[in-house]
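As you look at this complex, bear in mind that one protein chain is not there, while each of the others sits in place.
First chain written, first letter: the chains are A and B, and each begins at residue 1.
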Amino acid sequence: MLGKLGLSAIPWSQPIPLITSLAVMLILLGVLVLITVKGWWPYLWREWITSVDHKRIGVMYCLLGVVMLIRGFADAIMMRSQQALAIGGPGYLPPEHYDQVFSAHGTIMILFGAMPLVLGLMNFVVPLQLGVRDVAFPTFNSVGFWLTASAALLVNVSLFVGEFARTGWLPYPPLSETAYSPGVGVDYYLWAVQISGIGTLITGINIVTTVLKMRCHGMSYLRMPVFCWTALASCLLIVATFPILTATLAMLTLDRYVGWHYFTNTAGGNPMMFVNLVWAWGHPEVYILVLPAFGVFSEIFPTFSGKPLFGYRSMVVATLFICIVSMTVWLHHFFTMGAGAAVNTFFGISSSIIAVGTGVKIYNWIFTMYGGRVRFEVPMLWSMGFIFTFIIGGLTGVLLAVPPADFLTHNSMFLVAHFHNVIIGAVVFAIFAALEYWFPKAFGFRLDGRWGTAAFWFAFVGFWVTFAPLYILGLAGMTRRLQHINFPEWAPWLYVSAAGVVILILGVISQVLELVLSIRRRDQLRDTTGDPWDGRSLEWSTPSPPPFFNFAVMPNVEGEEAYWGIKLRAIETQQLSPEPNYQPIEMPLDSPVGFYTAFFSFVFGFAMIWYIWWLAIVALVAAFAGFVVFAWRDEHEFEVSVDEVARADRARREAREAILARLARQEAAP
Amino acid sequence: MTDTGLPASVAALRRVREDPHRLGHRPHDGREPVRGIGMGTTGPAHKRIIVGYGFWIFLLSDIVMFSCFFAAFAVQRDATAGGPKMADIVDLQRVAIETAALLLSSYTCMLSFAATNVRNLLLTQVFLFLTGLLGLVFVLLEAWEFIDLANRGITPQRSGMLTAFFGLVGLHGVHVTAGGLWLATMMAQVQVKGFRRHIVHRLICFNLFWHALDIVWIGIFTVVYLIGSLS
Partner (left out) sequence: MSNLESDPARFTATLDDREDHAPGDEPQEAAGHWVLNANIGLGFSVVLTVAAFALVIWPIVYGPAVAVALVVLAIAQMGVHLVFFLHITTGPDNTNNVLALAFGILVVFLMVVGSIWIMDHLSHNMMPMDQTMQMQR
């Protein structure tokens, strides 16, 4: 009846996961009780859970990502402390638990932390920057988000019910085959990643279509902000490579569930094919994360330097170059697997070449700052920290791209230091910069920069104190994923690294404090202008937060940096253009189908993990039925009345006129 | 302003002077840009184009997924682990019938789309039904093939080659089955709701899906069955 599920699935004997999950459940229960007592359910259901508004979905993606980043960071704390405590001893985490921790850390950080944040940013920003009212397929957007969220839930359930994979964040066979991993850990991984992968693919298709087909009037390709270009490139990579992941994991699933021989080491299976396929996804995945990060910096540098982006067109070319070339470098993840000189040389060269595109971008950002009036606001701090950190991470990457050098450093702590250097240095820094930068647009008030500045410095210093020793340890010969360490001479570096984590914890606390304090002081920090940073692209032409229809009248773009030109003209002529002739607007109707589908996907995933076949079938049928019912509806859109549109836009115009007047007074004053 | 009457070289020279790197902002041939397809500066595309294009992107991703299974088959082709070889399990006659059924179903699917374009409900439904029927024939033949092989002890558990074979062909079969479910749903929707705009959009998507499955089948019958039967 319940398949493999029983009371023994709960890790009674392991206090750490048990206490953690009890604490998490208590917190969750508390939140649910609070929501119920306060009577917030109808509001949440109506405005958030069933919402198909790209801004709401973007915010929910980011929220999910931030929570998962903290979860993944907790794993990181455990790993660093275990390695510091387990020098010549067993430490406090037994091997089978430690292996789950590092597998969960990688999986969660990449797929459930960074990915939702990047997708959330793209969802929120791209339609606003392109001057449109929503993405191409709003309801599917909601489905995509909820699938990702339910997959994240599935990963976290593994903490309390059963176990997680002990195979690393990419479950290499034959270790991940049933013969060597008979438990449910790998199954949790497979189904969670599979479900979130479908969600990601949906978002990818959505953004590609939005960018290529829905730009507002006048927004030709070469007038798009660079963030939209990078979002396009990143989503093209999603569309091109997530199916590879889906296929690879489906093959492993077939091996595990019905005894096929794709990757087994018996009967003609080929474990190395898994490594080949999974990295054909895995390497582009890195660029899926980092390209939007580059886009974020390409927005922040011009804004806070008061200058247009240097070399816009070279930036676009570099983005597309990286997009294509990133699909031809995957073998550098397994140079040591034995492909031989010809293959290794090809992929070594292509891996080095891809750094050229990135180099172009770095110079462009530096030249954007040159001669500008640089304002050292928090987003700019993260961006400048990024340039410093990322250059070093990139250079160690070029080093690893040389096969002979890679033979020495493969699977060492040097590699660990390298990819944290690029992923934290670029993606995580970009995420915090972007959250600070677009927070006022999403919520209508700025974050208090003081704690943000503290968070940046803690993170920046903490990062280097944590990871610089790992470079040294790697060169000294320490391999990755060690549960205990037998070389006392490594101890000092491991202690330094653990101390770095303490600094990083301070950074996380500062970031949380910044958020909490800003929310409490939101009235002083209110952004009434809609343009708190003196921005240059279209999202700053809307009020903060934007109305659900984004633009009362569709913009008509006449050049690059769409909003900057409009703003200059308004200041020059001391007036806004005449009030337009408002029209009613058609907006997509909200729908619970995303939540519904995701709920049954979760049930399906859980049932498959525990071999509860009847429940899996029920869930599949229910999900299909839900889709048919949804497809049967007649009304897809509702009309926003002229009055409502006019009211929203007139309020916006008043705010803008007030600024114009203030600027005029400042000009007049001596 | 048109360039008619000018020698081509003069027109080309003028174009270069106006936009030296031909980087856009203006169509190259001087014609009015087409509205409603989302190109250039003409604003958002029409819903029909958006839906079709989004589905086209999805299909490409689906084909990438198939390509992984093709790659796995190519890599594991000789991994027979002492079991049957490809040439031992191919039944060309059945494959020929399957191919004919799927090709004809693509044809009737196209005809149903032609009927949709003139808003002819009866013919749309008839051709959709024929499409589904031919798809059913295909799926049944494939199921028969798999059962037949299983009865001879040829299962995916036997060897890496057979795993890759069943995986690739089975994945296509699953797609056709899912397409059949979708087709049944579409027929019901067309019958009840008629040719509303979003129903027609879905028919466009279904049409694309069904043709794409046929394209994948071309790859399968060539690489798996025909080339497989050679050795």
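To be clear about the criterion, a contact is a pair of C-beta atoms (placed from the backbone, for glycine too) under 8 Å apart; a residue touches a chain by one contact, two chains touch by 3 or more.
Quick caveat: nothing in here was measured; it's all calculated off a predicted structure.
The chain that is not drawn here is touched, among residues B:M86, B:A115, B:L168 or B:V190, by B:A115. What subunit A contributes to its contact with the hidden chain is residues 131, 133, 212-213, 217, 236, 240-241, 244, 265-266, 269-273, 276-277, 280, 324, 327-328, 330-331, 337-340, 342-343, 531, 538, 541, 551, 553-556, 563, 566-567, 569-571, 576-578, 580-581, 583-586, 652, 656, 659-660. The missing chain lies against subunit B, touching residues 34-39, 43-49, 52-53, 56-57, 60, 63-64, 67-68, 70-71, 74-75, 92, 96, 99-100, 103-104, 106-107, 110-111, 113-115, 117-120, 197, 200, 208, 211-212, 214-215, 218-219, 221-223, 226-227, 229-230.
As a convention for this text, only the chains that are shown with their structure count from here on.
Subunit B makes touch with subunit A in their complex at residues 23-25, 37-38, 40-45, 49-50, 53-54, 57-58, 60-62, 64-65, 68-69, 71-72, 75-76, 79-81, 156-164, 166-167, 181, 185, 189, 193, 196, 198, 202. Those residues of subunit A lying in contact with subunit B across their complex are 132, 136-137, 201, 204-206, 208-209, 212-223, 239-244, 246-248, 251, 254, 258-262, 264, 266-270, 273, 277, 313, 554, 557, 624, 628, 631-632, 634, 636.
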